[in-house]
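Sharing a structure, written as structure tokens. Questions coming.
Only a single protein chain was left out; the remaining protein chains are all shown in position.
On to subunit A.
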Amino acid sequence: MKATLVSLMGLGLVLGSCKSEPIEITAEELHASMDQLTEVMVHDIFSPPVASRVYAYPTIAAYEIMALNNPGYRPLAGQLTDLGSIPVPEEGKAINYPLAALVAHMDLGRRLIFSEDRFTVFRDSLYGVWESKNRGEFEAARDYGLQVADFIAAWMKEDQYNQTRTMSKFTVDTDDPSRWQPTPPAYMEGIEPHWNKIRPFVIDSAAQFRPTPPPPFSMEEGSDFYRELKEVYDISNEITAKGDASEEIAIAQFWDCNPYVSVTRGHLMFATKKISPGAHWMGITKIACRKTGSGFDDALYAYAKTSISIADAFISCWDEKYRSNLIRPETLINQYIDDNWKPVLQTPPFPEYTSGHSVVSGAAAVALTDVFGDGFAFDDDTELKYGLPVRSFTSFNQAADEAAISRMYGGIHYRAAVEVGVKQGRELGRFVLGELQMKEPGALVQKGS
């Protein structure tokens, strides 16, 4: 592997010295870099909240570079918590901004994932091509891109991520029947119990969009809580009876977005890995960009707005999850109703309320609707790679509603978590829209680059 790499680079050098031509960066390279992030995160098994952070920072770095060059866009400096203005290129130095933006994107991405080798291979093959096309242009853009990446990394370093690594694990309270407990089959520990301590990008605190509390825990048959529990059980039985081809099961599976579904057969264990909810919405962003023929700058704008909304949505949602610390339907159904019941989807390892996918989808749909307009129909093939079919939607909001209800079909959330969750996400999303001035009012945004 390494040997191949070296020879590739060597090749690049030799070719590079021959002739020069301008390096053109299109939106496709940006999509590829996003896809690469997704792929490595699936391999490395990043949990959904952590993944949302990994999308946001590289995208912001790239956006800030682009916004320096495109009068239609405003930098995020001063708009995102504690973000200052990025360094500007040396006076008089011609910079290929899209190239620099992409370099920054890749470099921050590489720093954020675990399997660095995989990312390096991807990056170096592109570097080789660019270098061979125009060494001077490449090096100038690369150096500047890396400089900005360092700047963003310094900002990123202060977001409490490292500190939360050493904070305490979630302590399971087995005495309180309403409290969350690890769920089958892997009985994993509650993940990211301190995610609400991560510095948000736009919202003023993790608790700003604190949702109404869930129905009070009660196993009394007439209580709201019990009714919602029973509803999960009944829906699950109903759709299971309809069979795997039923629309509800198709919806549940399409939006599963569980990065780590563990399967155990005797001593044999393995995992089926999928993309996270955030990754799914990044995929939808790509689809919308392609459908509208968005160029590099506009695509970056769409990614930035969406990834920032999603990242803050996770912080807000996780704040509530470990506040209400609510038990999953699977635990209660097995305990009180049916000890052989299994949800259609594997229950993910964190408390129930509110539904992460609902909050995030709500926020992402608001951002995308703002960028691409309401009633934007699209065919979602994001999950093709993971063996799931294409689904078509009439709007982002319709997709978000379906993502939310999918969690009930999947048997992993009660109705309240889904309905309140998507509302929480939309409110947060609208707040983000209101706070961020990314477009220069009145300016005509140039198409393409």
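In this section, a contact is a pair of C-beta atoms (placed from the backbone, for glycine too) under 8 Å apart; a residue touches a chain by one contact, two chains touch by 3 or more; residues count from 1.
Note that contacts and distances are computed from a predicted model.
According to UniProt, the chain absent from the figure is "VCBS repeat-containing protein", selected among "Quinol:cytochrome c oxidoreductase monoheme cytochrome subunit", "DsbE family thiol:disulfide interchange protein", "VCBS repeat-containing protein" or "Sarcosine oxidase subunit alpha". Interface note: of A:Arg74, A:Arg135, A:Arg227 or A:Lys273, the residue touching the hidden chain in the full complex is A:Lys273.
Those residues of subunit A that touch the chain absent from the view are 42-45, 114-117, 162-163, 165-175, 181-182, 184-185, 187, 189, 262-273, 334, 339, 342, 386-387.
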